[in-house]
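For this depiction, one protein chain was excluded, whereas all remaining protein chains were kept in their positions.
The letters A and B name the chains in turn, as written, and every chain counts its residues from 1.
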């Protein structure tokens, strides 16, 4: 694997999941694979789970890890041909090529601005690193996708499913701040490749980008969507149509015990961090049907499987 | 040892001190104990000595270390049952449980707000991590205690004492800023368990909390307190009674050569950082009787002894 930006970079999803499960069975089983190899992680935006789980994954593989917070005082230029006489001090051309000489794998974390849809959806930061880096680049969440989270989610569904083809419902939920579409975009993109019956529920105006949602069934009625669900995945996102806006904060979209009672005794999932009693009630989150902690645990093994594939490809 | 928040978590203080001394004798003698184990350190407030010495201690034990500055952009919620529609993005319930999956030991550093005494003395941040973490938690200084510093201090007194039961005087000293009571609280708590004759000197209004000071003798006259002292430990703190306030900046409380001349040729100690010529004069700090650098060196071995006890308890 020479880059990991989306499910499209995965040659065989079933194999990758099996590999992640093998890593989970024996986290130290590949601890010499990364000897003398360095993962450099660049955080243009803050991260807790992604940073810790990916660093732990790399350490499990015997790699060295260098984490850089690139969010302050490191202004990269991403446009071609510009006269750099303003804020940007370095072009990504140099930055990516230079870091490639200190790193065997580069991880990049970035968020969208949520102001200019076309710009965000060009996913310029991560794509520029891929273009100019000379080593594999792993997305630690980009402006429009969060593939390590999605691999984790597919892995978790695989572990907890009780039927061959479980019903998985991604439901929008309220949130006080405007959030990216990266997690839902990526979630549907990966679940479409998995052996699940996927549907999405959200208020009108929250339609995901056509290139992501494709022919996945969409419900504007959360209750109808939840009927018979085996997995309920809650997540807030801001509008794609009215880009970056909060159109709705209706508390009726919060996932509650009443809502969960409509499902087929579903597991509850969320990528975290989660706003308690806004996105989901305490009662659901603290119930034995909540998988959020196990799900976060799987982040390590998802990252291990991807890093391992990159190390083996060198 | 499954948590390290105070001296109450130490089954046998004399044994722990001997263990720290053994680590000092042979810092690399236990370098395989922490193999494949990870220490995650969360800094809600900045740290120099604690971070470096604890990281060094963990590395000496063969552990992997991940340090996170959690002071910016990571707003945890510590209250139960709240609707998280304001500033907090994640509840400590999730954060602590999740980090427990990437860490074998979690270190937490936090300071008090010095505004709400009841809240500070509930020591909510570290106590919440202990409650929700699934791995041992080590205090890297909490709102009201600094146990790694205090273990260091007991260890240093043990090394330098010339009599079986030395006279140890903790004296308040002036400082331009309002500081926590964590170091003096913790100091008296630990020294009360050690084989020393402890007394405390401070101006009126600087009385430590009753649950810490207990029956330790208190002097409002610094000169009287220093008579015959074998160890003088200087430290500023803000008022507990008039909570978080600076009541006194009297330069006569500065530790000077004149003051040291009243003692039994005492050693001078301070936890650092220290304001020169405010808390203590250059002449005392630069004299051969100053132990502050050796004391800071012992931070590594104090941390090693605690981490070692935690690793062995797993």
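Throughout what follows, contacts are C-beta pairs under 8 Å (C-beta built on N, C-alpha and C of every residue); 3 or more make two chains touch, one makes a residue touch a chain.
From a predicted model like this one, the values you see are computed outputs, not experimental measurements.
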item: Residue of A:7, A:20 or A:40 in touch with the missing chain, whole complex considered; value: A:40
item: Per the touch definition above, residue among B:245, B:262 or B:275 touching the missing chain; value: B:275
item: Chain B residues that touch the omitted chain in the full complex; value: 28, 31, 46, 48-49, 51-53, 55-56, 59-60, 176, 272-278, 282, 286, 292-293, 296-297, 300
item: Chain A, residues in touch with the chain not shown (by the definition above); value: 36, 38, 40, 64, 66, 68, 72-74, 77, 81-86, 88-91, 93-95, 97-99, 101-103
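Here is the rule we go by: only the chains that are shown with their structure count from here on.
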item: Rotation angle (°) superposing Cα atoms of chain A on chain B, nearest 5; value: 120
item: Distance from the mean Cα position of chain B to that of chain A, given in whole angstrom; value: 39
